[in-house]
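Working notes, beginning with the structure itself.
What you see is part of a larger complex, with each chain still in position.
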């Protein structure tokens, strides 16, 4: 290097700090709070870039025939970083909320028809994580990319065909060796233990004198659904039905593997895999919470008005918070857990194979 | 005092730290994580007590024929404190989330049929703020107090008849003197400015070539509803209709006063009233967010299972997060705001009356 590296040069501050031009200023009278609006959204975009960078690296790790165990620590740490960034995204809503509806109105018209729904990077994040086109809500009958520039649309849609993090994690789960080690009797015992547990839950409802008959009926109906899902847990054909109906997304084997990891997470070889599953749920939850907080803020900011960009506004945001869960199957694992006391003992061979070599 | 005050005595630690007995221990084998479950819920109850203490004081301030302006600063500070406490309540969910579903299962059965829905203090908070019996969701056909002990039920239901913070704030808003000072032409101009603004929004939708016809239809229908509400803003009879249909809760005059405060909040006499309105929304939002985070956690913890206490579980919590907004009318004020540039000038007499005496 001929020249000393300078902080401002390294961070390209000349570009970065010259990228805020207020539409209200262009229109002739600067509205003070428009700067905040720009800076918050730019900060979001910077962090989206970082999130994409991290997800790409995690995908690289999982996009191998066999995931090197020496890479699991990194994968977990990178996902934990994403979770920390999400906390920041949520905190940023609190900063934006210091802008009042009246202040927003003063420059809102200048922004039309630009809209936060045009953040291509956020759609990239969703697609890379594994949100499918069919999971998305239509924006008033139109595709989620309908308001994008041609370039952005191409970039975002190109990802729809690529394997997502969901896909790669699913394949990794399917490869879990421990499912095959067990002998038949273990799986039979396991199946029975889960069933007993669910039946016990049902008995609680039936015996509860405090429930109205209406309540009881509703909850027993819920159990029928749960029992269907339970049967699907051990029956590939039933699982396929669940998938077809949209109730399950993970493959049969991947779902079983995730349940196995969750139940026997203390085994040395399952400690990092379990953390990974937890973090995937944390990330789902992080984006869901962010969307929800964002919807609350929008509701307050614009009331019943339509959003800039003519979008349906706060209501849309609230609904989409519900719909955008990618790893929902992992949440549902809890339905099939059993207390430690009821877990059938693992076959010794499996236990052994999950320990470290240095431990004689 | 005969004796020196001692930290532990002052805080009654002997009682406080002796109030954790694990049901799992009673049943013969201690489950480590039950302690966390107890302590988190006890911390919630301590903070609920504090929140009630603060709300009572704010109610005391507003429960006067005329609210002393010298008390407004206190009211605002106390509500801000409630908001800080709510952040803590939300943060506590993150601590509880360090307990995994498997850990919870290990002692969950011992808790039956106790349930978080039996927190009498939380219902007291809701009732004191102004949640009405009719706003509540039924717990499987039964009243929200159906699972309470007799004592708790009496305590909670007794509050249903008392004026809530909502009621007291409504009366205070109705007494706002500035609404009467204005001459007729100001109110006419104001009415027109709001209308023009809404019409402009409608024109934007109609002219937008990017909207599908379906989108356009939906959004124009939304406008009809908004225009109805607009008319109600200046027509007591129409407002009464809105109230009857459940679309508005605040009285006509209180709603007008809140809009006036929001629009002219810079006037010295409106600065504190505006902060107060903002904080009431913050508190609504705080409890909504807390319920939502709690629902997310429950979903993860119990999956499709029913809650301890046989409650409908995560789904119930999620729905109730939506329903429990008390000051929703304040959110809807945004619909009728107009940019500062379009605000009709206030009559000089009103402006003058809102200044301090020391300012000649």
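For clarity, chains are labelled A and B in written order, and residue numbers in each chain start from 1.
Following the convention adopted for this analysis, contacts are C-beta pairs under 8 Å (C-beta built on N, C-alpha and C of every residue); 3 or more make two chains touch, one makes a residue touch a chain.
Since we're looking at a predicted model, the values are computed, not measured.
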| item | value |
| --- | --- |
| Subunit count for the whole complex, all chains sharing one sequence, 2 displayed | 4 |
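Just so we're on the same page, only the chains that are shown with their structure count from here on.
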| item | value |
| --- | --- |
| Chain A onto chain B, rotation angle from CA fit, given as a multiple of 5 degrees | 180 |
| Chain A-chain B separation of Cα centroids, rounded to whole Å | 29 |
| Chain A to chain B touching residues, read off their complex | 100-102, 105-106, 108-109, 112-113, 139-142, 146-147, 201, 204-205, 208, 210-212, 214-215, 218-219, 222, 225-226, 229, 262-263, 265, 278, 281, 285, 288-289, 292-293, 296, 299-306, 310, 312, 331-341 |
